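Down below is the structure, laid out as structure tokens.
All protein chains but one are shown at their positions in the complex.
Take a look at chain A:
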Amino acid sequence: MVEAIAKEIVLRKSYLPDSNIETIYFGGGTPSVLSRLELELLMQTIGEHFTIAADAEITLEANPDDLSQSKLEIFFQAGINRLSIGIQSFNEDHLQFLNRVHSAQEAENCVRLAKQIGINNISIDLIYAIPAPDHSILKSDLQKAFELDVAHISAYCLTIEPQTVFGNWLKRDKIKPINEEFAAVQFEILIETLAQNGYEQYEISNFARNKQYSRHNSSYWKQRPYLGVGPSAHSYNGTSREFNVANNAKYVQAIQAGSIPATYEILTAADQTNEYLLTGLRTKWGVNSGKLESLSGGKFAMLHQKELADMKKNGWLREESGSLLLTASGKLFADRIASDLFID
């Protein structure tokens, strides 16, 4: 598999408009299972066919139970300079509810360990809106994050998708649907507490100290081209998006035969406008009015005069130096606002 991925990198070396690489992200699933040799193979292949910037952000996604001292050392030596750790919670009960294999102690330890080894740029994932009688666990989770002094926090609202374990539990009345009011209050507590402790909400679910934003994820929101390799990976070159086949065997077979097993969709002007709205409004940079006009072929402001005026009047949207930004109350309705501004 890893060899196939390395081969795909070679096959796709001309996909991106230029060969300078600013960020690399090992993610989706558990890339922490990679061995030293595998990781080195991938890094080496990228290095041979692309120019990796000296200050490139190289992130690896990992679960706390995978982050042993030896693993962390391998990652550090391979050039990984940022970790995104799926901590979810520092509370034992909540971890159990979320069906996680790691313990609260492991969650805490791995952050300290990573820092000792020299990976200082650490992001942790936290889940909020987990059913609880009050907000004390959320608050203690945040306190623990502050104590560990992580650079970045991604906080996601618990969502129950159909055809998942939670989805089935919901169907069988084993759990209650997420209480919207509870989730909204937790979201508000989260934003406020993080702000008080120096974490800036630069995207709906992402918070950073000292501008240590995820440069990689920010690229998605700025419509910058990216190349994804491996089964199920997706790529974007500015006008179309490609999706690799999800099936591992099919993926490896195709790559070995020298072809890319991908389907793609061409993004129309409307698609690009809508994606920009969808992702841009979630960020602290908002969406630039000029860019909206050029993406939409000059239609955007004309089509949405009334909606824009109403949204501003209702205090959901504000305009600042040529960009549209969500207000604090607008952030609770980011999807609704974006879709109301979509064009056909």
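Just so it is clear, contacts are C-beta pairs under 8 Å (C-beta built on N, C-alpha and C of every residue); 3 or more make two chains touch, one makes a residue touch a chain; residues count from 1.
Following the convention adopted for this analysis, contacts and distances are computed from a predicted model.
K.L.:
Assign the chain not included in the display its UniProt protein name, restricting the answer to "Cytochrome c biogenesis protein ResB", "Aldehyde oxidase", "Zinc transport system ATP-binding protein" or "Elongation factor 4".
P.N.:
Of the names offered in "Cytochrome c biogenesis protein ResB", "Aldehyde oxidase", "Zinc transport system ATP-binding protein" or "Elongation factor 4", the absent chain's UniProt record gives "Elongation factor 4".
K.L.:
Would you mind spotting which of A:E147, A:E265 or A:E319 touches the chain that isn't drawn?
P.N.:
Looking across A:E147, A:E265 or A:E319, the contact with the absent chain belongs to A:E265.
K.L.:
Using the touch definition up top, pick the residue from A:D55, A:E181 or A:E320 that touches the left-out chain.
P.N.:
For the chain that is not drawn, the touching residue is A:E181.
K.L.:
Kindly state which of the options A:F76, A:F146 or A:F333 is in contact with the chain not pictured.
P.N.:
Once the missing chain is taken into account, the touching residue is A:F333.
K.L.:
Which is it among A:F90, A:F207 or A:Y226 that touches the chain not included here?
P.N.:
Within the whole complex, the residue contacting the unshown chain is A:Y226.
K.L.:
Which residue numbers on chain A touch the omitted chain?
P.N.:
156-157, 159, 180-181, 183-184, 187, 204-205, 217, 220-221, 226, 228, 232-234, 236, 241, 243, 265, 271, 274-275, 278-279, 282, 310, 314, 316, 331-336, 338-340, 342
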